[in-house]
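Below is one structure; the comments refer to it alone.
Every protein chain of the complex appears in place save one, which is left out.
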Amino acid sequence: MSITIKLFASLREALGESEFQLELGAIPVENEVSSVITVASIKAALSARGSQWHDALNQPNLVHALNHKVVYVDAIVADGDELALFPPMTGG
Amino acid sequence: MSITIKLFASLREALGESEFQLELGAIPVENEVSSVITVASIKAALSARGSQWHDALNQPNLVHALNHKVVYVDAIVADGDELALFPPMTGG
Amino acid sequence: MTVSLQTEPIDVVAEYAALVGEAPGAAVATFTGYVRNYTGEDPVGALELEHYPEMALSVLEELGQQAAERFGLLRWRIVHRFGVLPVSETIVWVGAMADHRGEAISACECMMDTLKTDAPFWKREQGPSGARWVASCEHDGQRRERWKRSEERT
Partner (left out) sequence: MTVSLQTEPIDVVAEYAALVGEAPGAAVATFTGYVRNYTGEDPVGALELEHYPEMALSVLEELGQQAAERFGLLRWRIVHRFGVLPVSETIVWVGAMADHRGEAISACECMMDTLKTDAPFWKREQGPSGARWVASCEHDGQRRERWKRSEERT
């Protein structure tokens, strides 16, 4: 039970990682009633890695893409998903 | 004292003329107070040439261009001017 | 030369290269119009474009200049054909280069909309039942008006 985390651009640079596997077993579930893991749960777990992670993952405009689609933090994460975190896009 | 009249597109075709000189001496002036000749005076004089001219020159969307600028019928015409009459433009 | 009136087909590759030059601005927009093969249900054999040469040149120069000032263009170019044009060939090409995409794209659209209603060209389509003058389109007038209104607003 794991997901792939991808980081891009300034976030990748700040955290020094571009891609890693995250075990879902260690992530606290959303609450006692619901046993789902959300993007918010993942962010909370990663933020606990230290102040750098906390600051980088809690910047106001962070974008979350689950399996290549932009989602809100309440999106539910499942085994095998790919969750990408990055700053606002600046292509074109 | 004359001007050049140019006709284009369906108007040229309907009247069988594309360009001719018009003597200003024969054109009635606008009214007793003002001695100017306007585009309207020219159109009135040409309309008197017959029903074909009358109908063609009094179609609702006729465009008048005096020296290459679109004008209203109250524009004043002077010796040497070029007055073009044509239907709405359909280029591009 | 920013405006060209010509009988020969428009060389869109050469026009683009001339517009962009050696030092392109950040944003280049182009529009190309082609001769339709159908008008409604009637196949079109060819298009005749009649024009008023001196006025066409001055109107196109002026509307291009106005777009250049309004949208802050770095370079622009308008090419319009006249004469007999086979189906699927080019009729008109406009190009605009600016520092930002919105300006380049809006300038292209404004030049096209203004050209349609203000430049002295008249289309006659050759169809199965002879030739007919293309009627002017109310929608074109509305598109033209938009630019007048938004110009007054700024």
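As written, the chains take the letters A, B and C, and residue 1 is the first residue of each chain.
Throughout what follows, a contact is a pair of C-beta atoms (placed from the backbone, for glycine too) under 8 Å apart; a residue touches a chain by one contact, two chains touch by 3 or more.
These figures come from a predicted structure and were not determined experimentally.
**Q** Among the chains you can see, which ones touch the chain that has been omitted?
**A** The chain that is not shown is in contact with A, C.
**Q** Contacts of chain C with the missing chain: which residues?
**A** Spelled out for chain C, the touching residues are 12-13, 16, 20, 23-37, 88, 99, 101-102, 104-105, 108-109, 112, 143.
**Q** For review purposes, identify every residue of chain A that touches the missing chain, sorted by number.
**A** So the residues of chain A touching the missing chain come out as 6, 8-10, 12, 61, 65, 68, 70, 84, 86-92.
Here, only the chains that are shown with their structure count from here on.
**Q** Taking each chain's centre as the mean of its CA atoms, how far is chain B from chain C in angstrom?
**A** Taking the mean C-alpha position of each chain, the two centres sit 27 Å apart.
**Q** Mind checking the centre-to-centre distance between chain A and chain C? Centres are C-alpha means, answer in whole Å.
**A** Those two chain centres are 50 Å apart.
**Q** Considering chain A alone, which of its residues make contact with at least two other chains?
**A** In chain A, nothing touches at least two other chains.
**Q** Pull out every residue in chain C that's touching 2 or more other chains.
**A** Touching at least two other chains: none.
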